[in-house]
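The other protein chains are all here in position, but one chain of the complex has been omitted.
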């Protein structure tokens, strides 16, 4: 049986990190995996509703990139953003409560799975319009650039100054391969490159936009060529390898932060699950999924760590158990959560007068 | 004084055409020039109103491309489309009447200068939304391709079969450099390339979008690189040279007609007049305009023809006089035209029942 | 004779019939082919008609909607699917500035025989960006027609006249209706110009459309139990509105409530109310009232979404309010 999209060889080679970082990356991938497996189960049980998009298979991308960023950086994500919220530091219980629609959720239960927001970690959504986050990221970067260049008092910016010294805040914008076809992508890329804004464009290329494979909707499937058409540097990275992603993201973030302008990272990955909970997966072969699963980001990475002696099976099991326990606590928290009173329906349509925007 | 956008060297070299074609190209450029000079005057006199965009300086582009096309081809143009309507075969009187807002105009006076339409010559507007014509052209080409491939009876298509044999109809889509920044450009380019549609994309790059110079709004000013990012072949042509434009367009049209998919032509030109009648031209140097005028398409071309002995001064004057006389007749026709009765205001909001669409 | 089927199947049958009887018809949209349609409406049609006639598109709402307009101008009969009305905002420029204006602006030379289908509405907890009801905006546009099939019959039979129409026709399918089941008479035909009384009554008119029809019928049933005979008018066609049917009902009942899932302000409900005032003011025994969606971005949580939307209970209360 021929496979439309062959998987890359499983990632290999040394892991150039000390143990704490090496395990932190693994731990976060496990946390995402366990959280989402649970979410799928809870969807079946009717606890989570609406659209639910899982990141399973793509963990190396979010974990690798987000570990390369600073707390003051901005994050813009899509409807497939549990990983981003979690790694960025959102409490898992708060995340789960949001998916339950509870008042204790990050958005008081108003957003749900697709609309996770977190002011403290500068997560600007959770956008369910494909491509919709790209212009937003450009604007966030413009604000950061204008303020870091001193034309503006840093203190005026959301959440205050970035440390004491003027330090460039960058904006990481995550979006899928499907978004590349949208006009919003084109307009945002041009603006960012034209104005040399500190945006790190992170294209999570999982080769499909819902049921349509990349080559069936893009006339040019090499997405780095797209970046070139905006005079923007671009790199393609094996998104199944958390080490490759993390290193590429560190380099890229440093360049962007240095004022070199925006940069485009193509992170080649694969979604192991259906697009959402309504997808019969008529459009791809089981064999293709299986082949990609064989280079799954968690087991290949943990295998490498073990081979290098940086991880024991006990440590792995402990991390996994911790993730499982965290998920269980999160579910308990969400279950114990409360429903926003119906009387509050109209609250927050507008910003309350006197609130600091 | 330094000039932001230096003009190319004036076009030179032999004109590889027999006399009738050589003079036809000149005659059409003169017709456009005289028509538009008159239009500017009539605008001042209040006979023409609304927005009026002149093509003066860019004549070689429209004339060169349109002479390379067939009557069965589709044309999609912008608000700067007097040339396209005229060269395509619209009667100058009808065109002028439209600009006067008279019932005898091509669109009964409803469209005005920006919205010239002509069913018989397959001119699909006259679109005043920058980039708006691009998706339309893709669809027209899709219809042409689906019917030429025999899946559809040709007779069903607008204005009937193309000759006896099945022959590929192509769609020439004109748009400005400014349109390249619009999402519509990106989406249309991708669709045309993905589906290998017979579209000839004709970018009239006059280096400015209103008052904003290309390098001030595009991060990548080589527009052919943009086409590459859709896997589409592209060529850049001296749009001040009607010979270069015509030859490039002939080759391009033949390729597109042969089924090779879409093609992108960048036609580098310059507008000698203001963007519209409301433009104070604060954004460019007079010296720059003068430099470009020195390689103006009409006098350089007529100079070459004279040098080759293909044109005498008398012939030139005769062609110019004929253009002038045609303009005078057109003005008379428009003046003698009638006003659409106010009672017809609501006519044609919908297609009359029974009309063949 | 009649058959039992659901709304989704009825839509699919209509599409299959159109593809079969007219070689100019083709479908185009995101995931209409291999995926089988987001709401499974087009499932199976790719296998039956092939990729030329059932075209998956890139995520380019503006581009492929515009391409549909061009294809219509070029002599085809495209049926463009925009996944939901929310995403149609990205295509709006082409729908307004090209499709709707084209015939008039060209002095009657060109027509755009295009059909655009889209899902609309809330009720499935899909949040603020996926739960809009913008059909009211479209209903205000000269040059197009706007349909809102709310029954199996309309789902099955509105497409053919829409395709026969020489101008752009937009069809809004409320997502909660896809699983609606019902009987379809073999010999039924429908028009795309009239409103229809779905339940006759004499005391109050409930004027509605789309996803609110079932709720209105429930409300009428409840009201009947309380001795109020409500007449339910299904607008069906949101542009042009069938004033005659609306006014006949209101003039008869002398009281009316308009039910519309759009946000209250500047809504179809407002328009119907304005027309009632213009045309049958002196027949009214009480102010016309309306039940619309509360003016909030749609919340995700079920109870909040329920609270934001029109519901049978609110309709009942509004009708009773007419007698206060």
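Every chain is named by a letter (A, B and C) in the order it is written, and numbering of its residues begins at 1.
Simple rule for what comes next: a contact is a pair of C-beta atoms (placed from the backbone, for glycine too) under 8 Å apart; a residue touches a chain by one contact, two chains touch by 3 or more.
All values reported here derive from a predicted model rather than from experimental measurement.
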Practice problem: Would you list the chains present here that the left-out chain is in contact with? | Solution: A, B, C
Exercise. Looking beyond the chains shown, say which of B:11, B:64, B:93 or B:111 touches the absent one.
Key: B:111
Quiz prompt | Selected residue (touches chain absent from view) among C:92, C:222, C:251 or C:317 | solution = C:92
Practice problem: Check the options A:93, A:183 or A:211 and report the residue that touches the missing chain. | Solution: A:183
Self-check item: Contact partner of the left-out chain, one of A:61, A:107, A:180 or A:265
Solution: A:107
Quiz item: Which listed residue (C:51, C:202 or C:287) would be found touching the missing chain in the intact complex?
Solution: C:287
Self-check item: Residue numbers in subunit B that touch the chain omitted from display
Solution: 49-51, 101-102, 109-112, 114-115, 127-132, 178-179, 181-183, 209-212, 216-218, 278-280, 282-283, 339-340, 342, 345-346, 349
Quiz item: In the full complex, which residues of subunit C touch the absent chain?
Solution: 62, 86-87, 89-90, 92-93, 96-97, 100-101, 104-105, 127-129, 132, 136-137, 139-143, 239, 241, 262-263, 265-271, 273-274, 277-278, 281-282, 284, 286-290, 295-297, 299
Self-check item: Chain not shown, touching residues in subunit A
Solution: 74, 105-111, 115, 117-119, 124-125, 127, 129, 132, 134-144, 146-147, 149, 151-153, 156-158, 183-184, 186-188, 190-191, 194, 347-352, 355, 357
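Rule of thumb we're sticking to: only the chains that are shown with their structure count from here on.
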Quiz item: What pair of chains is linked by the most C-beta contacts?
Solution: B-C
Quiz item: Which chain's C-alpha centroid is most distant from that of subunit B?
Solution: A
Quiz prompt | Separation of subunit A from subunit C, taking each centre as the mean of its C-alpha atoms, in whole Å | solution = 36
Quiz prompt | Rounded Å distance between subunit A and subunit B, as computed from the means of their C-alpha atoms | solution = 46
Quiz item: Going by the touch rule set out above, which residues of subunit C reach two or more other chains?
Solution: 57-58, 60, 62-63
Quiz item: Of all the residues in subunit B, which ones touch at least 2 other chains?
Solution: 183-184, 186-187, 190, 194
